[in-house]
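Reviewing the structure listed below.
Excluded from the complex is one protein chain; the other protein chains are retained at their positions.
For subunit A:
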Amino acid sequence: MPSCPSDTLPAGRPDAPQLAVAGALLTLLRDTTTEPRADIQLEALTLAVAADLPVLLWGEPGIGKTAALTQLATALDLPLTTVIASVHEPSDFSGLPVVGDDPAVQGVPMAPPDWAVRLVRAGRGLLFLDELSTAPPAVQAALLRLVLERRIGALRLPPGVRIVAAANPRSSAADGWELSPPLANRFVHLQWAHDHDVVVRGLGGTWPRATLPALDPERLPEAVAFARRVVCEFLVARPGLVHRLPNGESRRGGAWPSPRSWEATLRLIAFATAAGSSRDVLSLLVRGTVGDGPGLELLASLDRMDLPDPEMLLADPAGAGLPERGDLRQAVLDGVVAAVRRRPERARWDAAWALLVRAMETGAPDVVVVPATTLASLRREDWAVPAAIEQLAGAVSLSRRADEAARRAARTTGARR
């Protein structure tokens, strides 16, 4: 927006009408700029809406949910329809019964409200159901039919319409509404929080402008294959997590794992992969779909899938790339030693030693000690000690120092106990 040119300001004219002055002041106040800023909340919301899953935003009132929806509608190029649920009656969503001339012949049609007719006629749009949790129970019941079956009275929303709902968290909701487990299972739950810095900077005149994820058409088949592999491998290893109803009072109303929510997870992983989104975005989405515990476990197994394959490392120890982070590096080395244990052969044993030396040269030495001890114990009688072991002397002395410290600590703590 261009800054207000001074000649439109009626400041110099004392006889200017008050409303014109007020208008000029409002124009000045609206004169803000934007700056690019990564916003993982908005990115997660965009992906879930693009994936055509019903999203439920949990957030305190006045936190900027509507502003986010406006930005999302612009990004997806969809007209935004906002419906404040708490000011409507149930019949506004289930349809008004209109009695015709001969109900026995024609039946009683359920007339939909005007905004629904407009949405259906447009064929596309973003429908935002605000204040879901402060509506009376009968209104909520009618709304949920709209969200889950996409029906308003006699109309059915076309596939081009996407639905987002917003609710206040249980602790601040005046009417204590909560989702029953079947309903909670159908939503992607996103916690909406405000970022203090963003708000302060925005009030100062600069609002963030999020660059929203775009799906890459070239990556679609790869994304689907990846998502299927991730979810299936995980559920093979953890069959107990396929279906687990929430237990305990504090977990009511939230996301929980079921075949339905795993399917939604699969879809979200594919979308996040095709859009090249970060793990932080994926974490919000997955935890909002199957719940914190199962979501974190899935993410942990994703991290493990990112690690290099032990067999590949053993095949080419010289060209191996090891992860930077100490804990991941130890996981990789443990995996290599385990692979040698599974199929102990002289060449593989030597390759593992070469890998340990490489790890020793490129990172912290304490990470190498435990895998080296285990690998040494796998030696067969006729295998000669490889020359590479010389280069692990640093690790050996490190281990000796730690042993000594342990002995000393055992003496002192033992004496104290």
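Going forward, a contact is a pair of C-beta atoms (placed from the backbone, for glycine too) under 8 Å apart; a residue touches a chain by one contact, two chains touch by 3 or more; residues count from 1.
The rule is simple: contacts and distances are computed from a predicted model.
K.L.:
So one subunit is absent here. Using its UniProt record, which name fits best from "Ion-translocating oxidoreductase complex subunit D", "Dihydroorotate dehydrogenase", "Metal-dependent peptidase" or "Recombination-associated protein RdgC"?
P.N.:
Not shown, but named in UniProt as "Metal-dependent peptidase".
K.L.:
Hey, which of A:67, A:84 or A:99 is the one touching the hidden chain?
P.N.:
That would be A:99, which touches the missing chain.
K.L.:
Would you mind spotting which of A:84, A:138, A:232 or A:245 touches the chain that isn't drawn?
P.N.:
Considering all chains, including the one not shown, the answer is A:138.
K.L.:
Out of A:31, A:149, A:263 or A:292, point to the residue that touches the absent chain in the complete complex.
P.N.:
Per the contact definition at the top, the residue touching the missing chain is A:292.
K.L.:
Which residue numbers on subunit A touch the omitted chain?
P.N.:
Spelled out for subunit A, the touching residues are 89-91, 96-99, 136-139, 170-171, 173, 175-178, 249-251, 278-280, 282-283, 292-293, 296-297, 299-300, 303, 324-330, 364-367, 369-370, 394, 397-399, 401-402, 404-406, 408-410, 412-413, 416-417.
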